[in-house]
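Take a look at the following structure, please.
The complex appears here minus one protein chain, its other protein chains still in place.
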Amino acid sequence: MTRYLLNRLGQTILIMILVSFLTFFLVSIMPRDPVYALYGSTIDQEQYEIGYKELNLDKPIIQRYFIWANKALHGDFGISYKYSTPVTKVISDKIGVTLYLSIFSMIISMPIGILLGIITAVKRGKWQDTVLTLLANITASIPSFVIAVVLMWVFVIKLKLLPTSGFTLPWVDFGKSMKQGVLPLVCLSLVGIAGTCRQTRSSMLEAIRQDYVRTARSKGLKEGFIIYKHVMRNGLVPIITLIGGSLGNLIAGSAFIENVFGIPGMGNLLVNSVNNVDIPVMQASVMLTALVVSVAYLVTDFLYVAVDPRISLR
Amino acid sequence: MKNTNFRHFLKHCVLGITIFALVLAFAGCGQKGSVSTPSGTHTDSKISGTGSANYVEGAERTKGGEVVNVVTAFNGFFAPKSQTTAMDVCWPALETLGYQTADGVWKPKLAESWEIDSDKFTVTLHIRKGVKFHNGDTFDAKDVEWTLSVRNTYGTASNIGSPVSIKATDDYTVVVTYKSFSLDYLNWLLPQFMYSKDTFDEKGENWVINNIVGTGPYKMKEYIPDDHLTYVRADSYWGDKTAYVDTFTWRVIPDTTAQVAAFMNGEISRLSAPNATALKLLESKGYKGVEAGALAGMQFYIMPITLDTTSPLSKKEVRQAIYTYGIDWDAMASSLGGGTYYHTDAYGVTGNPYYTKDLEFTNGPDYAKAKKLLADAGYPNGFSTKLYYGTGGQFVGSDAIATYAQAELAKIGVTVECVPLDPTVLQNDYMKGKVAKSGMLIGGTYFTPLQTQRLNQMHSPNGTMSGVMTYSDKLLELFNKIGAAKTQEDQNKALRDFVVQYVQVDSNYWPVYNSRTVEFYQKWTHYSGNARIGNAGFDPFEIWVDKH
Partner (left out) sequence: MSNLVETKNLVTTFPYDGKKRIRAVDGVSLNLKQGEIVGLVGESGSGKSVTVMSILQLILPPGKISGEVNIEGIKGNILDYGMFSDEVRSTRGGKIGMIFQEPMTSLNPILTVGYQIQENIMTHLGLKESEAKQKAIEMMKRVGIANAEQRFEQYPMQFSGGMRQRIMIAMVLAAKPDVLIADEATTALDVTTQAQILELIRDLAKKENVTVVIVTHNLGLIARYADRIYVMYSGHIVESGEKFEMFERPAHPYTRGLLNAVPRLDDDKTRRLVPIEGLPPNPANMPPYCKFFDRCLYREDRCKERMCELEPISENHFVRCCLSVEELDKKRDQIEGQFKSAPVKTISGEVCLEVRDLKMHFPVYRGIMKKHVGDVHAVDGVSFKVYTGETLGIVGESGCGKSTLAKCIMRATKPTAGEIIYKGTDMALLKDRALKPFRSKITMIFQDPFSSLDPRQTAGSIVGEPLKINKITKTREEYNDRVDELFRLVGLDPEYRSRLPREFSGGQRQRLGIARALASSPDVIICDEPVSALDVSIQAQIINLLEELQAKLQITYLFIAHDLSVVKHISDRIIVMYLGTVVEESPAELLYSNPQHPYTKALLSAVPISDPKVDAQRERIKLIGEIPSVMARSAGCPFCERCQYASERCRTEKPKLKDCGNGQLVACFLYD
């Protein structure tokens, strides 16, 4: 089993290297000129030459890649074109916010989604299933920013219950943080719940059909106990994949919500950095996202081994 | 089996429709009563300077309170390399050398007095004594010299007229020398914000960009990037007056709907309507907007590329036909922007000193006449051409113009292909005439009060846009007259004649629409005089907040 895990670790490192390659090259073929992006578009030719040299654009691309990669390994991702602060500071300011929101919403949405999924699977065909599945489908089809704007309309404008935007960490000002955080969290969680519910339902239904459930029934066990002990663990193995996949969404998935609710987080940073052609931030954000996704998948694989003995025995 | 499946399906349909209907009903209740769009009233576009909705004669001015503004994003403060002198958000803390009253007279601020020598082309500035920056540094001539000179390092010296030399002759005197006569010396120099050289040397550029150190009545309290910027009253202010408001805050809310929501919720004190929908919505809720930015504004225009002498657009008659009769400009303006856009035939903004009503000469479209004129010019079956526009940056909105123009021109037989381009490509290649030799392109310029500056920069024979056209002899002659004018009156007249030739006679420049900024204030936020909160007329001593 350790061999399996070491294997996966090695794969992750390989992936990171490949992603860094791709990021660098893709950004370098973007149509915007990095000199103009940094200095503005109406500088004169002399200034352009200076800028050109400063950004190492006269060197061949492979060399530029290694310069960048070397610095990156030491933790130096350069200076943001827009904020004129080191990229690491820019990101570290914002990543806490995004992670707080994403993780919080995951903690909310996962258990609720799984619970709802189990309910709809067990009560298949009855009214609980119909209503919940319909709601889940509707929520999953509506884009998150539409939900965000609608909720904002209802709660902020009509009912005047909550503030429109802004973000405070809970240990700074608990009450304000809760009020500001409710709407964004609800929006983020709703989408998560819908997806998890549907996925759980289908994998639970699959598990309930299995022969060993019939065996369990023939032993005279209570139906609820059968669901809990026999079906759930089997049905939840695919859910681990789902969780792993949405872990990857932690960083960038909240871009819409952050934009609507004015939260200074990573999602907004990533999108704006592309619009503003803020190349160092772009590169660093992509690398960070790739790292988070890879680690998420790694963790998922570890979880598999823990839950399903068949994998480690193979 | 089939029956139960169908029943299931019906059940789902009914539930779905019910929920959908509920949502619609809920959403619909907010949209009571739409406001009729003001039709193209470009004749009303002259903006009155004062007339604030919130000025109550003799109202008690209370001390204290907070004024909250909103922006979609901050763009860096003292960032010489990106040419931002300072935006609306900096003037509580940063001060200029002088300020201009409504009738155009310059009054002293950080510069106590000045002299102009028209023969030697110099301006001598006398700097106020006893001024300190917020961090304790003394403000003196070396700061002025440095602030003005540093523009050379970043290639933005043209913003202050590209002076030949800037020297601090003593601690409180600075002499600026130009290479030729201009009426704009004061227009160039006095509106510049002053920064602390010592702080820059000590802390470095990256620090200064994120921390404002100025001489103004407010000092920066807190800046969280992408979140908010707060100023608090600076008790060490050099002047004897104290400002009323305790704190000024700018919050970042990137989403325009959220901005409107925040305003209606009472969370922000002032909102500049971000688009036509927001404008309508706020007006329908009973808020009264105030026109702002009369002297500064954005104009979008189309310029035909006339470098290829065989193309149809190189013929004056064709251009005139299209501009004068071929497109319904008023409809375009109101369709694209509702009440916030208006069409004018004048170059630049309509609050300018040279502007007169008779600069408007179009009177609505006449497609038949346009077609006839085109036929007379030799194109009875029309022709096809390309329309280039930029995607993003300052050119946001060009795509809508392009589509509208395409549809309009189709009515007179001109087939237009819309070509989107990256903004820098548009600016550096197409506007300089390096790529396309015929066709049209859409430009957008933000006009500052310095009309001549923009003119020189963009539309002079050496300007950016000159790349796409060849100046007629008459146009060149009129242009030179502007530079030769020795008094403001002469300059205004010369400008007017040039504009007439440019737009009406030679038809090289087709204004599409100007944008209006409409501001909304909460009931408890007041200002008087020229002291609108959002522009260079800002006077911190004329703004106060009710207790509420």
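Each chain gets a letter, A and B, in the order it is written, and its residues are counted from 1.
One rule holds for everything that comes next: a contact is a pair of C-beta atoms (placed from the backbone, for glycine too) under 8 Å apart; a residue touches a chain by one contact, two chains touch by 3 or more.
Not measured: the values here are computed from a predicted model.
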item: Omitted-chain contact residue, chosen from A:S92, A:T215 or A:N275; value: A:T215
item: Sole contact to the chain not displayed, among A:R32, A:K94, A:R198 or A:H230; value: A:H230
item: Hidden partner chain, residues of chain A it touches; value: 7, 210-212, 214-223, 229-230, 233-234, 307-310, 313
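The criterion applied here is as follows: only the chains that are shown with their structure count from here on.
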item: Length of the line joining the C-alpha centres of chain A and chain B, rounded to whole Å; value: 38
item: Sites on chain A touched by chain B in the complex; value: 31-33, 36, 38-44, 46-47, 79, 82-85, 90, 93-94, 130-131, 134, 138, 149-150, 152-154, 156-158, 160, 163-167, 259-262, 264, 268-269, 272, 275
item: Chain B residues within the chain A interface of the complex; value: 8, 11-12, 15-16, 19, 23, 26-27, 30, 73, 75-76, 79, 81-83, 154-155, 205-206, 209-210, 224-228, 251-255, 257-258, 261-262, 264-265, 267, 392, 422-425, 427-428, 464
